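Note that one protein chain is taken out, while the other chains of the complex remain in position.
Entry: chain A
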Amino acid sequence: MTRRFAATLGLLGTLLLPLPGTAQETDPATSQEWQSVLEEARGQTVYFHAWGGEPRINAYIGWAAREVERDFGVRVIHVKVSDTATVVSQVLAEKSVGKASGGAVDLIWINGENFAAMKEQGLLAEQGWAETLPNWRYVDVENKPTVSVDFTVPTDGQESPWGMAKLVFMYDSARLDTPPATLQALLDHAKAHPGRFSYPQPPNFYGTTFLKQVLVSTVEDKAALSRPVDDADFEALTAPLFAYLDDLHGSLWRQGEAFPQNASHMRQLLADGELDIAFSFNPGDAAGAIANGELPPSVRTFVLDGGTIGNTHFVAIPFNSSNKAGAKVFADFLLTPMAQTRKQDPEIWGDPTVLNVAALPANEKALFEALDLGPATLSPEDLGPVLPEPHPSWVAALEDAWLQRYGAE
C-alpha cells in the first residue's frame, strides 16, 4: 500500500518537473523574479566576510567586487578574516541579542563543519535561494555531487557553490623522481627517508583531511562514514587508520613532536627542502605558487591511486542580513562562466570550476578550453576520482582521537 503510494508520488514528481526544452527557452536571468532582485540590489552594500590569507584570492575578490559595482550597482566590501569562526561568532552574538535584521555580515565564504553548525543553529538565510540564481543552471549538479551536499549535509539551497577543492600532493621533481602512488608507497617513502614527510597538525583543516583520506582509503564499510559518527563503531572503523598513522609516526618530520601549522607552512617547508611532499586542497595551487615565486618551478602535482578527498566551497547568507538581494547578485556573479574561468586561471587563483563545462554554450565553453593550466597542474582527467567527505560529525571525533594519541605525549 505504502509502496504504491510512494510510486505514485514519484510519478507525479516526474510529471511536475519542467521539460528540459522549456527551461532553455526562458532565460532565468531575464525572469520577473530576478529582475526584482536586481532592482532591490542596486545601491546595496554587501559585506563579504571571507578568509583573507591569500593575496591572490583577495585580488580576485577585489576584481569581482569591481565588476558587480559597475554592472549592477552593488558595492561589495571584502572583510578579511583570519578564521571563519569569528564570523560565526559575530552572527551568533547578533542572534543572542535578538538582532533579526541589519546584521553585520551579508555573505560568508564557508563550507563543511562551519556550514553544518550555522545551519543547525538557524543562523542562515531561508532555504532554496541558491537555486534561484540564474547561473545555477550551469552548475554541475550531476557530476559534482558535492555542490549540493556539503560534507554529506544537504545544502538545501542555503549556500551557493563557488569552487571545487580536491586533495592533491606536491613534490619537487628536482629532488624526487617518482612520487608515491599509494598510501603504502607513501609510508615506505617516509620510512626510507625519515624526517621528510609530515602533515599539518589536526585540527588544522588540511591535517584532518589527511586523516580522512587515510580513513576513507582504509575503511572496510565506506557507507558508515556518511552517517553520523555516533551511529558507528568508531574504534573498529578507525583501527586501520590509526595502525597506519602509528606506523608512520616515528618517520615523521621532527619525529612527530612538532607538525607544520597549515598548508602554506608545509608549502614553505617543501620549497626549503625540509619536506619531500606537501599537499593542498587546490589542484592549481602549485602552479599559482610557482608563478608567485613561492615554489621552485620544478614542483609537480600528483594524486593517489583510487582517488582523493574532494569537496566544494560555498558562499552563504546569514539569517539577519539586510542586503540579501545584493548578496545574491554577487553570489550569482561568482557563478558566471566568465568569473569561473578567471578563477580557474593558475596565474590568478587556480581554483577549479563548479560549472558543467561540457554543457556550457559554445562561447563560454571556449573560455575554459583556452585556459593554460601549466605543467604543475594535473588535467581534470588525471585528477582521479573524488572520494566523498565523511559526515561532519567525524571531524571532531577524528581530531579528538588524534589528539589523544599523538597530541599530548
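Simple rule for what comes next: a residue touches a chain if its C-beta (ideal position, glycine included) is under 8 Å from a C-beta of that chain, and two chains touch if they have at least 3 such contacts; residues count from 1.
In this text, contacts and distances are computed from a predicted model.
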Subject >> Identity of the absent chain, which is to be given by its UniProt protein name, from "Formate dehydrogenase", "ABC transporter permease subunit", "Circularly permuted ATP-grasp type 2 domain-containing protein" or "2-oxoacid:acceptor oxidoreductase subunit alpha" >> reply: "ABC transporter permease subunit"
Subject >> Chain not shown: contacting residue from A:S36, A:Q121, A:N143 or A:T182 >> reply: A:Q121
Subject >> Of A:E33, A:D83 or A:E369, the one touching the omitted chain in the full complex >> reply: A:D83
Subject >> Among A:H49, A:K166 or A:H189, residue touching the chain not depicted >> reply: A:H49
**OP:** Could you please point out the chain A residues that touch the chain left off the display?
**Re:** 47, 49, 51-55, 58, 77, 79-83, 85-86, 88-90, 92-97, 99, 104-105, 112-114, 116-117, 121, 194-196, 201, 203, 253-259, 261-265, 267-269, 271-274, 292-294, 296, 392, 395-396, 403-404, 406-409
